[in-house]
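Only one protein chain is missing from this complex, and each of the others stays in its spot.
Showing chain A:
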Amino acid sequence: MPMVIVKPIVYGNTAKHFGSKRDSDGHTHKWKLYVRSFNNDDMTKYINRIQFRLHETYQTNVRVLNQPPYEIEESGWGEFETQITIFFADPYEKPVIFFFHLKLFSTDPDVVVGRKPLVNEYYDELVFQEPSDVLTRAMNSTQLLPISTEENRARELEYAKRKIYTVARIKRARERVRHEIQDLTDRLRLTQQNIKHVRQRSITLISPTNDNIIRD
């Protein structure tokens, strides 16, 4: 039975407007880019380091963090795409690379005013397929019991609700689409039959006139 271990994570960024444009470099926002464990795991057991690649205009745009919290705090004036690479405890395991768009601007009036910070967070899961023994042992060790905090529980609840909601929506959409597919398939078959009928009719109509001409 092939082995799969799933470690849910969240990653994203928060952003807060200064209130004004900083004269020295034109920066307008303070942002924090982060990767966290969803369950408040000790990620060091399976993650060796995380590398964040920022925009070239940042000094040392490749930043590596070897221990949690895996967060980058910076300021800037524009949105850009960052590349996040997660290196695992087992050096033979290929790192996971993905892209993340850093979001600064929002249409929410609260955020614009500065009352609420902008949170651009995604839930995702690291799926370890047939991990090596080293990793397996590391991840299954009992030291990983998550420390559940208030914040944690709230977040878990929120995501759980979202999940249920999303799944329901998707299922409903699928029903709708499948319904239409069925309907269109029937219509298509019917139309094809009609085409065949019409063609047969036209063949039988042409052939008598055909004979007339040949007999000429």
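Just so we're on the same page, contacts are C-beta pairs under 8 Å (C-beta built on N, C-alpha and C of every residue); 3 or more make two chains touch, one makes a residue touch a chain; residues count from 1.
To be clear about the criterion, contacts and distances are computed from a predicted model.
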| item | value |
| --- | --- |
| Which of "Large ribosomal subunit protein uL16m", "ER membrane protein complex subunit 1", "DNA methyltransferase 1-associated protein 1" or "Presenilin" matches, in UniProt, the chain that is not displayed | "DNA methyltransferase 1-associated protein 1" |
| Among A:62, A:113, A:154 or A:188, the residue in touch with the chain that has been omitted | A:188 |
| Selected residue (touches chain absent from view) among A:42, A:79, A:124 or A:156 | A:124 |
| Touch with the omitted chain, as defined above, among A:21, A:116, A:137 or A:162 | A:162 |
| Of A:79, A:93 or A:156, the one touching the omitted chain in the full complex | A:93 |
| Positions on chain A contacted by the hidden chain, ascending | 1-4, 6, 8, 88, 93-94, 96, 98, 122-131, 159, 162-163, 166-167, 169-174, 176-195, 197-199, 201-202, 205-206, 210, 213-214, 216 |
